[in-house]
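Moving on to chain A:
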Amino acid sequence: MVIGPAGSGKTTLLETVAGIIPQRAGTLRLMGRDMAGVPPERRGIGFVYQRGYLFPHLSVEENVGYGSADPAFVRELSERLSVNALLARDVRGLSGGEQQLVAIARALAARPRVLLLDEPFSALDPRRRSLVRRTVRALHEELRMTVLQVTHDFTEAGLLGDIAILLDGGRVLQSGPPEQVFRRPASPYIAEFLGAENVFAGEVRVLGEQGRPAAQQGVDSRNPESTSNVDVSTSDAGDVTSTGDASGIPGDGHDAIEFRTGPLTFYTVGDAHSGLGYAVIRAGEVLLSLEPQHSSARNNFRGTITEVATTGALAHVTVDVSGISIVAALTTRSADELSLVPGAEVWVSFKAMAVHLC
Partner candidate 1 sequence: MTHAGTVAALPRSRSSYRVASVLAALLASLFLLFLFAPIVRLIVSGGAGGVGRLFSDSELRGALWLTALTATSATLLGVLGGTPLAYLLARRGFRGRAVVAALIDLPLLIPHPVAGIALLLVLGRESAVGSALLHAGIRVAGSPVGIVCAMLFVSAPLYVSAAREAFARVDPRYEAVGRTLGDPAWRVFRRVTLPLSLRGLIAAGVVMWARAVSEFGAIVILTYNPKVVSVLSYDRFTSFGLHEALPVAAALTILALIPLTVLRALRPESGAGATP
Partner candidate 2 sequence: MIAKPLSFALAVAVFVAGCDGISGRPAERIVVFNAGSLAIPVRAALDSFAAREHVTIAQENAGSLETARKLTELGHIPDVIALADYEVFPQYLMPAQVDWYLNFAHNRMVLAYTPKSRFADEITPENWWQIVQRPGVQVGRADPNLDPNGYRTLLTMQLAEKYYRAPRLYDSLLAHAPRNNVRPKEADLVGLVQAGEMDYIWSYESLASAAGLKFVQLPAAIDLSSPADSARYATAQVRVRGKTPGDSVTFRGQPIVYALSIPKKAPHPDLAERFVAYLISGEGARIMRATGLDVLDAPLVVGSNAPAAVAAAARRADGPADSVADSVADSVADSSTASDSAARADGTAP
């Protein structure tokens, strides 16, 4: 995943990897082979631009099948991406989101070894977004296909890769596993750009609407109405679960989700599938208090301050919660008023809505 602001050269990077733009310096290797002088059609790559760029003179089916000699695979792929209904249609009548889907299907149909995506999800609605995300992930595993995706907002993308590369002005600022990159931004500039000091790798469990793991519906020993007591209980495995009402948030069709990272479990709402993933919490959405709060925040933890870093009126406070560091951003003034100093005990809380899953 390549992350960078607009104009940082993301598209150019992708086009160079694809061979559309000739490389001027350095070495490019795909699957161990040096790509110097190799034309795009022989690099085994697939490319999806931000806009679909579907061939207007071909039907949807012809578009998807452009790079494939296997009509059966084309149809199967179209089903998986839910574009089979569009196959007979003319390209011109499709909505932006539909075009994007077809473009992705077209790229995948050619069975690339490396898939290059240029902000592919910007035009998609959340439902389609997760559909595509899952399919890409599945194909990534099935076909051992590498995915290189560029975006300016990874939280929107909803798919955080194995490696995050930060790009600005055509230069790589930092690269590495996402947690590392995000937690240890190489400079304040990067930190500000990312706006995400809290990135955790962990496991996602969809709880269903009742707030229980789908397999455990119906077992509830807690009083669903009680929100006035906040207990911190420790289970045998050393998990720390935040207490309070663990029932599912009613109404809008999103699922309640439990995210476990190390000893911590976060509650969030989203549209995810169970499995491995990342949770991102913006420091600005983390609240600190000296007393446990009775609020709508779903996630409450107790921890010890390890670091307070102030820059002008802004303070970043790092709290250690059972070995996991959570960073909160607040005004220096608030930090002073609460006497937040390293070693102090505080309560960390943030809403379920503040937890973004990738």
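A word on the picks: all candidates are chains of the complex that A comes from, given by their letters.
Following the convention adopted for this analysis, a contact is a pair of C-beta atoms (placed from the backbone, for glycine too) under 8 Å apart; a residue touches a chain by one contact, two chains touch by 3 or more; residues count from 1.
Please read all numbers here as calculations on a predicted model, not as lab measurements.
Asks: If you had to name the candidate from 1 or 2 that touches chain A in this complex, which would it be?
Replies: So the chain touching chain A in this assembly is 1.
Asks: Can you tell me which positions in chain A touch candidate 1 when the two form their complex?
Replies: 15, 18-20, 39-41, 43, 45-47, 49, 52-57, 66-67, 91-92, 94, 99, 106-107, 110, 112, 116
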